[in-house]
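One protein chain omitted, others in place.
Our next item is subunit A:
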Amino acid sequence: MEQKDLFKELGQIRSLMEKSSKFVSISGLSGVLIGCYALLGTLLGYYITTNTEALNNQFTGDLTLLNIFLILAIFILALSLLTGWLMARKKAKKSRQSIWNITSKSLLFAVSIPLLTGGLLVLILLAQGYYHLIAGMLLIFYGVALAAGSIYTFTEVRWLGILEISLGLLALCLPDHGLLLWGLGFGALHIIYGFIVYKKYES
């Protein structure tokens, strides 16, 4: 056997071991887009809070403001999930893989436990009126979910998770700056992460 063939053979074994255990169809560009949605959402959130007085004349009380926030957050979440899914499907098709396979199932299962826990916790906090804890808690549990899922996808996801957790902890210390930290965590970090993944694996 030629040396070139040996290198090629070892390289193929390596890539197959990776490909069979990691879901790599997540698109880096979708990370950038999702980050942009989040930034826009945060800006809109800022606009709403800074114009509370004006809004309060039209609506009644803080509860309505909270509802506006919730609707905005859920809308951005849905849009992000849709974007991520569509772009992953496109990327999977390109490499002739299906989007629903062993690795994507493992990934989803791994992230679902922290995400569901965090989601339920935030609903409880909402019901009990601990509004100042919500921004931090969501960031923390999102980060834990990313760290948990990272063994089934790009290693960069682990770092993204750790940074989200750190911002979440910071948000708990600085409850007044929750929105700013959301913008950093869900917006800026996603854009940077998406750009790195795009540069490293896609271009």
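Observations, loosely collected:
Methods note: contacts are C-beta pairs under 8 Å (C-beta built on N, C-alpha and C of every residue); 3 or more make two chains touch, one makes a residue touch a chain; residues count from 1.
Here, contacts and distances are computed from a predicted model.
Looking at the choices "Glycogen operon protein", "Transcriptional regulator", "ABC transporter permease" or "Peptide/nickel transport system ATP-binding protein", the name in the UniProt record of the chain not drawn here is "Transcriptional regulator". Only one of A:7, A:85 or A:130 touches the chain withheld from this view, namely A:7.
When the omitted chain is restored, the residue from A:16, A:43, A:74 or A:116 that touches it is A:16.
In the full complex, the hidden chain is touched by subunit A at residues 1, 3, 6-7, 9-10, 12-13, 16-21, 96-98, 101-102.
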